[in-house]
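Got a structure here, written out as structure tokens. Questions coming.
The full complex has more chains than appear here; those shown keep their coordinates.
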Amino acid sequence: MTPMNPEIENKIRASFDAQSMMTSIGAELKTVQSGNVVITSPVLEGFRQQQDFAHGGLIFTLGDSAAGYAALSVMPLDMEVMTVELKINIMAPAPASGMLIAQGKVLKPGRRLVIVASEVWCEDTDGHRVQVAALQGTMIPVNP
Amino acid sequence: MTPMNPEIENKIRASFDAQSMMTSIGAELKTVQSGNVVITSPVLEGFRQQQDFAHGGLIFTLGDSAAGYAALSVMPLDMEVMTVELKINIMAPAPASGMLIAQGKVLKPGRRLVIVASEVWCEDTDGHRVQVAALQGTMIPVNP
């Protein structure tokens, strides 16, 4: 595994802290490795659908952010990334009591585009995990 | 245009009101027609990314909900729908001062699956609109 440049990790952590949506949903940036990022969040009261499961928008948000920061982890220090496109398959509902775990990874780095994927899992209070979504998409490097 | 069954419109409005995430983001259900639903929201302070634009997760959430309710509008009264999968292309950033407008529509109704699309637009304070995202995906009817 490529060791993580601490300056890049710091940049990613600062960017995460600057995303107000990450704060609103109660997300935490757990792991930052080169090409691999893990973000978790509870299913807060304000982010559910009509049957009290996690809203699909919450699951997408986590998967998108984990994938985006995975892409950023393989970029030069002076670059940002933006989501070009992202596709989500929902695999199971995530109950309100669960903890969401999004694992983003880089499928193919690139100077012009970065191809990424994420898995989103839901862990119940007994530590049992079920995959709730798979995402695949494209990030683009941008000069901030 | 197929006239809207008022009972189905009521079901959709009740479902929308029961989604806590719609309340959190400040969304309003504007239009409910058979196969066409419009949802709007501001870009509230808590739903932005690191450069103060609307978070991609917010844009997806609106597009997903508009598409889902468009699918629900062509379903029998006793059915619900869930998102199977959805793909978003981001077309432009949405500034914090803009109003987001998500227009969901049914591309193909069906008993087993409903194919849907959404456009998300951002309207500035002068009423000028720019498309910020295009979504295409699949909803599945479920017995609640």
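Read from first to last, the chains carry the letters A and B; within each, the first residue is number 1.
Definition applied: a contact is a pair of C-beta atoms (placed from the backbone, for glycine too) under 8 Å apart; a residue touches a chain by one contact, two chains touch by 3 or more.
Keep in mind that what you see is a predicted model, and the values were worked out from it rather than measured.
Shown chains number 2; the total number of identical copies in the complete complex of this file is 4.
Basically, only the chains that are shown with their structure count from here on.
Computed from the mean C-alpha positions, the centre of chain A lies at a distance of 22 Å from the centre of chain B. Partner chain A is touched in their complex by these residues of chain B: 15-16, 18-21, 23-24, 45-51, 55-58, 60-62, 64-65, 80, 82-90, 93, 144.
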